[in-house]
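With one protein chain held back, the other chains of the complex are shown just where they sit.
So, subunit A:
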């Protein structure tokens, strides 16, 4: 019982299936508060399903097992999912019932570098700008748990690097627990404290990454882990 107090997320024997097809198979997992977890896995390994289960977005699944997580959860999707009929700032503060919501949203927009886009329509933003607005919407709620489903997957390589740096800078103070689903082994290596590899609906590997930030790709510990992760994902690094 005591373990539950220090863990932000506790998952026990969690299974999910859709129309009889098992996607998550008896997953058990403890995540300490403030840990940054990257979830790697091939397409169809169940990464997104696990994230949607924790977000409470899988009413249509047959569920078994249980989990506990903080009430204050934000979700960052791959697409920005801004409401096209709301200005950027109205999107960021959507549903916030705080008297200072507007001022806080303005400050958060300035933080993500969109201070001058507050009253713009989402359709006028670039892909990277939309994702910044989406990040601002997620973090304005000061979540205890941030669930991110390949949030930078659709961005070009340079924008992705900038967004990764921005995310690290912003969560430095808030220190939420983060679960980041990603295809990108380097992204996982650069950002996460812990890397999980999901295979056929269960956790196949669990690695701690204790290197301090900022990291860069050529550090030996990362290179070794990269080769291992790529191999477990079915890619022979030597062939590239």
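Odds and ends about this structure:
Operating definition for what follows: a residue touches a chain if its C-beta (ideal position, glycine included) is under 8 Å from a C-beta of that chain, and two chains touch if they have at least 3 such contacts; residues count from 1.
As a working rule, contacts and distances are computed from a predicted model.
When the listed names "ABC transporter permease subunit", "Ferredoxin", "1,2-phenylacetyl-CoA epoxidase subunit B" or "Succinate dehydrogenase cytochrome b556 subunit" are checked against UniProt, the chain not shown comes out as "ABC transporter permease subunit". The chain that is not drawn here is touched, among residues A:39, A:75 or A:185, by A:75.
Within the complete assembly, A:56 is the residue of A:56, A:70 or A:115 that touches the hidden chain. Against the chain not displayed here, subunit A makes contact via residues 55-57, 73-75, 77, 79, 81, 83-86, 94-95, 121-124, 137, 141.
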